[in-house]
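Handing you this structure, nothing more for now.
Complex shown without one protein chain; remaining protein chains in place.
Letters A and B mark the chains in the order given here, with residues in each chain numbered from 1 onward.
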Amino acid sequence: MTHQISANVQETREMTINMGPQHPSTHGVLRLEVVLNGEVVSRVHPHIGYLHRCFEKHAEAMDDYSKVIPYTDRIDYVSAMNQEHGYVIAVEKLLQLEVPERVEYVRVILAELQRIASHLLGIGTFGLDLGAFTPFLYCFIEREKILTIFEKISGARLLYNYICVGGLMRDVPDSFKPETADFVKTFRPKIKELNDLLSYNKIFIDRTANIGILPAEVALNYAASGPMLRGSGVSWDLRKNDPYSIYDRFEFDIPVGSGEVGTVGDCWDRYMVRVREMEQSLVIIEQALEQMPDEGNVMEAVPKRIRMKEGEVYVRTETPRGELGYYIISDKSPSPFRVKVRAPSFVNLSILPAISRGALLSDLVAIVGSIDIVLGEVDR
Amino acid sequence: MLEFLENIIPSSTIALVVFALFPLVLILVYALFAIWAERKIAGFIQDRLGPMRTGGFHGWAQTIADMLKLIQKEDIIPKDASSFLFKLAPFMIFTASYAAFAVIPFSSGYIGSNINIGAFYLLAITSFLTISIIMASWASNNKWSLVGGMRTAAQMVSYEVPTIVTVLSVLIVASSMNLMTITEMQTGNDIMGFLPNWFIFQNPFLIVAFALFFISMLAESHRVPFDLPESESELVAGYQTEYSGMRWGMFMLAEYADMLLLSLLGATLFFGGWNSPFGTFMSGPVWGFGWFMLKGMLLVFVMMWIRWTLPRYRVDQLMHICWSILIPLSFVNFVLVALWEMIF
Partner (left out) sequence: MKQPEEIAAYLKDKIVKGVLEFVPAEIGQPWITLAPDSIKNIAKFLRDDSELRFNTLMCLSGVHYPAEQELGVTYHLHSTTFGHTVALKVRVPIDNPRVQSVESVWKTADWHEREAWDMLGIIFDGHPNMTRILCPDDWEGHPLRKDYVQQETYQGITTRF
């Protein structure tokens, strides 16, 4: 009996693994098809659309521009105020409507409070992705205070439907001003606490510095926006560079990534931009509270019926996640002809395959967390 | 204690079984308590209350309720899983943890098996954990489990080296592998007139050894910041992904048992085991058991404290810490401990 020995060739193959749609750190129903070589990521294909609710089709089906507002809340459900604000500004621009001073100030304060709330969630879940459980709950304690303020003015904690075309649904209560001022005062030390606990934690820095580096040119080519772009060192904030509402009246800085602990544009920079933006939001809120007129009818400019002429606008506003664009085409009918949302998370997520090549599986989690996506916004 | 049991129980076989079951009862009671305690500690660290309802006082019966729930759960075995190994793995992992308790001197009156190679046996038997985890991860036929299993294998095999070297540093001071003898050597309060004769006070380099041992211990029992095998935000649940019900409960139990085991080993080697910190005051077999558990629990508490404070390391950083920091340090420290022993 002859015994033939075949050449025993050791072969390694890449493994395709599905991360999501049910995975703890894809922040919702994102599915990443990851091709792994050992634990090193060779390719990532994001599959989105699991939360698609046809916002744009819904908007076209509404018989009034105001009826779209509740749907805008649900695009990005963790920063609903910013979504409403953006949409309402777009419609007001089409209507060429002037809004009372007091309304503008309340809107800005709410938008900035919402930005803090949203960043708190983003920071908390980012820590959670890296295994730090406690900062997440600390962030939630603070977020809770903001939600309480929102609940007092609008009756809702998540989806407010509060800002309406030309004004606000109702005036803010008298307690709004002192409570917001009180929050600003108590929140500052909490940022320091967060920095001590998480931002400058050795392990946290080890996990996020030099990971998922996004160079500035790539970021611009991919039209990244918000903390994603600023993390790469580009000083671009629509509140300053293309001021809308009354943002030109406030003094504040634009925090940018500086590569303090690693390379410019790494996960830590994106994270830190969010932390520093919260401080800047506090600065804006303080100024707004000071300048805000005490009297004024918030319903003054609200049109009884919205009569549109033909026209189109593209209005962009700065939400916590980046540039939110509403492209609205109006015809003479009461329902919008076309509403397109340029969702910041959608665009920011499209960069993921480019920046996660060669990272480890654990880094992929960190990168996804640092983009701070909201799947409601990605899928709309 | 065995003689005492034989005196009160007519059959010596039953007496032996009762004698052997003591650690099991201890582990179960401890696990119930520790899981509850972990939740409460996590709650207090995170500025919330933790379980408050079940059982009345601070939700003390929460873990019991959870256990009952786990027992009632449907036992799911994936279709393509290797059924036999899948079923075997949870029992094997628990058996390994349980078997290791045989050589732990719980008090001057109780040690399961007073063998001369106690420390060696303990380190050897805990290697079974690695095998069981790989078994569980491979048998699950799930990619997440497999990645988790591979991480575990790499992690536990690597961290066994610094653990063993630091244990060895104690063994050269004690010149014995018998854990009971090692504990007995630490009786008395002679250092500087009042400090107990615990090894950690006897040799300054053993303080370093303890620090190294504690870090390796966190990795061995895969606790944060080294909980990569089951890092829930990356690998879903690592090797436990496909397990449910009581089989999963066994993993949980083994994890807590492992924590206790390593903490008790640390207490035996560095903190005088069942010795009272006040010399002969409050000493004796029963007090000894209390002191021993207290020391173990303190270490467990520190592990929980770390768990709820720090983020998690990445797999390559974990390996880096082990091979480039802990292992060289532990070897250098081993030599220094030996030199100190020679000179003084």
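Heads up, the rule we're going with is that a contact is a pair of C-beta atoms (placed from the backbone, for glycine too) under 8 Å apart; a residue touches a chain by one contact, two chains touch by 3 or more.
Owing to the predicted nature of the structure, the values given are computational and were not obtained by experimental measurement.
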Touch partners, limited to displayed chains, of the chain removed from view: A
Of A:241, A:258 or A:297, the one touching the omitted chain in the full complex: A:241
Which of A:39, A:112, A:286 or A:323 contacts the chain that the document leaves out: A:323
Among A:159, A:223 or A:246, residue touching the chain not depicted: A:223
Contact partner of the left-out chain, one of A:155, A:173, A:293 or A:311: A:311
Absent chain, residues of subunit A that touch it: 48-49, 52, 54, 56-57, 60, 93-94, 96, 218, 220-223, 234, 236, 241-242, 309-314, 316, 323, 325, 327, 329-330, 338, 340, 342, 346-347, 350, 354, 379-380
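Note that only the chains that are shown with their structure count from here on.
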Subunit A residues touching subunit B - in the complex, by the definition given at the top: 15, 17, 23-25, 36, 39, 127-134, 137-138, 141, 197-198, 201, 203-204, 206-207, 360-363, 365
Subunit A-touching residues of subunit B, taken from the complex the two chains share: 42, 45-48, 143-144, 147, 224-225, 227-228, 231-236, 308-317
